[in-house]
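One chain of protein is taken out of this complex; the other chains stay put.
To keep things simple, chains are lettered A and B as they appear, and every chain counts its residues starting from 1.
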Amino acid sequence: MSTRRLSPRAVSAAALQYLLLGLLAFLMVFPFLWMASTSLKSFGEAFAYPPTLLPRAWRWSNYGEIFNAMPMTRFLLNSCKITGLTVLGMLLSCSMAAFALARLEFPGKRLLFASTLATLMVPYQVTLIPVFILFQYLGWKDTHYPLWVPAFFGGAFGVFLLRQFFIGVPKDLYEAALVDGSTPGGILFRIYLPLAKPALTTLGVFTFMASWNDLLNPLIYIDTLEKMPLTAGLSFLQTQYGSDWPLMMAGAMISILPILAIFFVAQRAFIQGIATAGLKG
Amino acid sequence: MSRHPLLLLLFVLLLSACGESTSTSETTLRYSRWGLPEEIEAERELLKQFEAANPGIRVIVEYSSWSEYWNKLQAQMAAGSAPDVFLMGGTYVHDYAERGQLENLNALAAADESFSLDDYFARTNEVYTFDDGLWALPRDCNTLAVYYNKAIFDEAGVPYPEEGWTWDDLVEKARATTIDRDNDGRNETWGFLASFESLEVNWGTWVWQNGGAILNDDRTKCLLDQPEAVEALRFYTGLVLDEKVSPDTAEASRFGSNMFLTGTLAMSMEGSWRLRAASRIEDFEWGIAPLPRHKQAVAPVNGLGNSIYAKSKNKEAAWRLVRFLASETYQANLAKSGTSIPALKSVAESDVYLDGNPPGKELFLRQIDSGRTLPFTTGFAKWEDAIRGQLELVWLGRKDIDTALRDATVQVDAILAGNAAGEKQ
Partner (left out) sequence: MPAHQAVAPQPVPGRRRGSLARTERFWGLLLSSPYILGLLFFAAGPILFSWIIGFFEWDSLTPPRFVALANWQRLFTDPLFHKALFNTLYFVLGSVPPGVLLSLLLAMAVNRGIKGITIFRTIYFTPVVTSVVAVALVWTWIYDTNVGILNLLIERTFKLFGARPPEPIAWLNDPRFAMPAIIAMSIWKGLGYNMVIFLAALQDVPTQLYEAAELDGAGRLGKFRHVTLPMISPVTFFVLAVSLIGAFQVFDQIYIMAKDGRPANSTLTIVYHLYNHAFRYLEMGYASTIGAALFLMIFAVTLFQLWAQKRWVHYQ
């Protein structure tokens, strides 16, 4: 988009544009705002009717209470380690396999693609027990390994996603580079990955989110509170007999803000996507 | 990762510990429970006393969140690696005991002269005593009370519920405390909450109070189609459908199962375990009253226990741990935490439990004495779901109570007979 001289028509068009975007933004962000506001309310106010938009008294102590009740620093460190390794492993393995599926011809390729789709179609509820037994057998009890090691072997979602993006990259690029004497591996890392930055960012953000927000796996595989990642650790606030909503929402805020921050920052890659688009074709 | 060699060392230690008598070398016990981190931390401190008294035994407390506790335990059992000791509830105890996952504690209990089951509430013992076995040592004891909001009662100008009050009193009070302050056709406060959610907390009591039963004595047949049960549940659903003193499910769901705590409910039947959550209420005064009686005064009694894994390699040590969790030291601590009623009678009846807010906790103990154990069986979750499904239709106004209970009875009977209707050939 180029900046133009502003005519009255352009101004009103822009205003309309922002009005629509803003209206939509309100629809999308409302529950988030409720969550933020509830995290600062007293227990009684959380369910008051009519609901109060802003807390009557801002109870920042809700957050303090969480930090007192939980080893938050440990949680954060664990989350960073697990999520960092997961994202790294996922991007690496998925892009390699996806490139092979998108551009290279090798035996078993069709079967590999079909298997990729197939693994997405099995609900985790039926594989939970066999996978659990497998990890026990590997001696991964109460360790972080079940949470990040599999990422280094890729994932069906990521492979499928990147394959579709790589297919969209003009094939002439690949062929030209081959003629210039590059190896397929070199082409992947020097040409395809830089071009696929928006796609890699997307997968990175999604993997980050999935790993950071994962409740089930940490709760099943980890037995020690100090080894829990953030989101799973905070789920201990939820008890069998109903929950302390303000505390729970404060916990949810703490675990969500990093994802939003990452997403906000990651969008730079999208802008770069526009800039590099000129190189293509 | 740096801990790896250490774990290996531990493993070697563990291996070397095998086969030797537990008193001379280190035994590691794994003990799993759900709960808030602060509760589990407090427990860790307590367990240091246990370790001091039992040199050579080390206890590792494994954390589990309530949301995944049972799924995780099932996966661990499937892998043959469940903890040595774990928290057990009535819902699944039959399922696990029948499938050989729980150690029968009878022999261990008989060999321990310091232990007598008679020191614990009989009703809780009953939850874990069946098929010639004792499948868990009682930990705590639960019953219900009517929690009432004094502010709403004062506003309506009705006396608080008291000992000996009846179903009719309940209706009368509920009518008076169901209030539409601004006459907009929508109640600001509700008198009572009648729900089909849970046999234990919601609908089971009424059947018993009316002289009916949910299952027969051998728990092989469902009796919900009998007149006493039908009549009781007709009264109960009537609170929603006819008297309109209880919100329907949609209305109640707006409060995320916390309706009483939010101050919109005048009376609510809640577990003794809710005292702790209620103690956080700042906005209004509240009290507890016994359950309203009808033909008889009965309250449901339940309780958690601690089980030993049948495949545990350290059953002697595990026994000492479950014994400790049922001991006076542990039970007194449980009493102080206010989460539940200790299963050990001497502690529950002492000031350690009875003192403190709210006054009148004796009513729980009286109800336990005259109470009734929930009719747990194998497949309890399944047949409770079936009844819940039928009762829901009544709440929605899509089925009358007679038909619903008749259909529920057929389904429950089929499940109890081990061949659910239409599921097996």
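The criterion applied here is as follows: a contact is a pair of C-beta atoms (placed from the backbone, for glycine too) under 8 Å apart; a residue touches a chain by one contact, two chains touch by 3 or more.
Source: prediction; values computed, not measured.
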Q. Any idea which of B:E51, B:D248 or B:D402 touches the chain not displayed?
A. B:D248
(Q) Please output the residues of chain A touching the missing chain, sorted low to high. (A) 1, 14, 17, 20-21, 24-25, 27-32, 34-35, 38, 49-51, 93-94, 96-97, 99-101, 103-107, 109-110, 112-113, 115-123, 125-127, 129-131, 134, 150, 152-157, 159-161, 164-165, 167-171, 175, 178-179, 183-185, 188, 195-196, 198-199, 201-202, 205-206, 209, 213, 248-249, 252, 256, 259-260, 263-264, 267, 270-271, 273-274, 277-278, 280-281
Q. Taking the full complex into account, what residues of chain B touch the chain not shown?
A. 70-71, 74-75, 77-78, 95-96, 99-101, 186, 248-251, 253-254, 256, 379, 381-382, 385, 388-389, 392-393, 396, 398, 422-425
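Simple rule for what comes next: only the chains that are shown with their structure count from here on.
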Q) When the centre of a chain is set as the mean of its C-alpha atoms, what distance in Å lies between chain A and chain B? A) 38
**Q.** Of chain B, residues touching chain A in the complex
**A.** 30, 32, 34-38, 40, 60, 62-68, 71-72, 74-76, 78-79, 81, 188, 254-258, 261-264, 271, 273-274, 277, 280-283
Q | Residues of chain A touching chain B in the complex | A | 42-44, 46-49, 69-70, 128-129, 132-133, 136, 141-142, 215-216, 219-220, 222-225, 228, 232, 235-245
